[in-house]
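Then we have subunit A:
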Amino acid sequence: MGADLFEIGVNTAKLLVIFLMMVQIVPLLVWVERRGSAYIQNRFGPNRVGPLGLTQLLADAVKFIFKEEFIPDKNRRFIFYAAPVVALIPGALAFAAIPLSIPISVETFELFGQSWGPYTFLFQGYEVGIGIVFVLGVSSLGAYALLMAGYGSSNKYSMFGALRASAQMISYELALGLSLVGILLIFNTFDFQQIIDAQKGQMVIAGNALPLPNWGIFYQPIGFILFVIAVFAETNRLPFDLPEAESELVAGYHTEYGGIKMNMFYIGEYGHMLVASGLMVTFYFGGYNLPWFLPQAEELIASYGNVMAAVILHLVFLAKVGLFLWIFVWVRWTIPRFRYDQLMDLGWKTMLPWALANTIITAIVVFWMRS
Partner candidate 1 sequence: MAGDSILFYALSFLIIYFALGVLMNPNPIKAAFNLVLAMVGVAGVFFHLQSGFLGGVQLAVYAGAVMVLFVMVLMIFDLKKERDAFSQGFLGNIGKLLAAGIVVSLVINNVILSSDLQLATSNAAKAESGRDTTKILADLIFTEYVFAFEVLGILLLLVAIGAVSISRIKGGTHADS
Partner candidate 2 sequence: MSNELLFAILLQAPLVGFVINGVRFQSKDYKFAGILACSAMAISFACSVILSSRLLSMDPANRHITSTLFDWISAGSFNAEVGFTVDAISAIMILVITGVGFLIHLFSVGYISHDERPSKYFAYLNFFVFNMLLLVLGDNLLVMFVGWEGVGLCSYLLIGFWFTDREKAAAGMKAFITNRIGDAGFLLGIFFLFMEFGTVNFQDLNALAPAASLLSWGEPLVLACLFLFIGACGKSAQIPLYVWLPDAMAGPTPVSALIHAATMVTAGVYMIVRLNSVFMAAPDVMMIIACVGAATALIAASIGVCQNDIKKVLAYSTVSQLGYMFLGVGVGAFMPAMFHLMTHAFFKALMFLGSGSVIHAMHEEQDIRKMGGLKKALPITSFTFTLGWLAIIGIPPFAGFFSKDEILWYSFASDRGAPFLWVIGVIAAGLTAFYMTRLMALTFWGKSRVPADVHPHESPATMTIPLIVLGVLSVVGGWIGIPHVIGAVLPGHPPNLLEGWLHYSVAKITLPQDAHVMEWILMGVSLSVAGLSAIFAYDSYVRNPDRPERLAKRYSRLHNLVYNKYFVDEIYFGRIINPLIEASKGLWVYIDVNFIDKATYQASGFVKSLGSSVRTLQNGNLQTYALYIALGAAIALSFIMG
């Protein structure tokens, strides 16, 4: 808990900034998605409004806000309105728990005739000791937004979309959780900060330094693949976008939504992607760390000072996350949608056994290495 006004103020501002970061990344991503799809499909995409069509986003925002509101004719108005807001919560809460860079230390200073500090501000919304468990718990609440949307819309397509979405999410949550157990066993902690710290430097196996960064993906390749697939399913994006499959369900759970409410679902979805990419980077690609042949956090602090180092590493983190966000877009326009039975088969009959096997083998190896 904050000790004095300054600390409380900074922490609050930090939370706000992180939330805004999540919200503001959406227009950018929409642009990337549209341009990217156009590029993949060999067409132009938005290129009229502003340079490279970048201000298209502003126009879109204005359009969304001023669109006429549509309300279904049933006594479910509260749930209908609540759903888009609920859609924002899990992504925001989860994203705020991921460390985006090294902590910033502030020395004692004088302000308003008072002496403040010293402080250490974490470069993340808040720290939870149990890190990933919290993130998994919060993001599993995401299903409710879809369920509420489906129920509040009083529409059969919406309802089907919601049911599909929630079934899909609880099916893949198992594989998601299990695929992470391997990495947790290796790093022996739930805490993000410790996981990132453990991935510093060069990979060393049995005393031999290998020309690889000490990243989770090289320890858990199968876990990474499973995690990526499960995360795709959790975000309800192609090839797992059955809840909003337009050829079957019009637009699934957000059939009845328009305008800013629709936009909030978008923000929720992209927030989910952001969290997923952040987790991938944190668990499998060394978080904000640079590879071993580039300067590490301590050297950066020594040469550029704490704040600059934090900014540089934050940019590194953002670059890695951006790469994965691009992969999300890329996959969306490359792989066709699954059939529903294929989806369930993949989740229960392929992913779960593989994740279990991966967990068990990792546990045995870890036990053997430690004893």
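The criterion applied here is as follows: a residue touches a chain if its C-beta (ideal position, glycine included) is under 8 Å from a C-beta of that chain, and two chains touch if they have at least 3 such contacts; residues count from 1.
Selection criteria: all candidates are chains of the complex that A comes from, given by their letters.
Because the structure is predicted, anything quoted here is derived from the model rather than measured.
Asks: Any copy counts here: identify which of 1 or 2 touches subunit A within this complex.
Replies: Candidate 1 is the one in contact with subunit A.
Asks: What residues on subunit A touch candidate 1, complex-wise?
Replies: Interface residues on subunit A, with respect to candidate 1: 1, 79, 128-130, 133-134, 136-138, 140-141, 143-144, 147-148, 150-151, 159, 162-163, 166-167, 169-170, 173, 177, 189-191.
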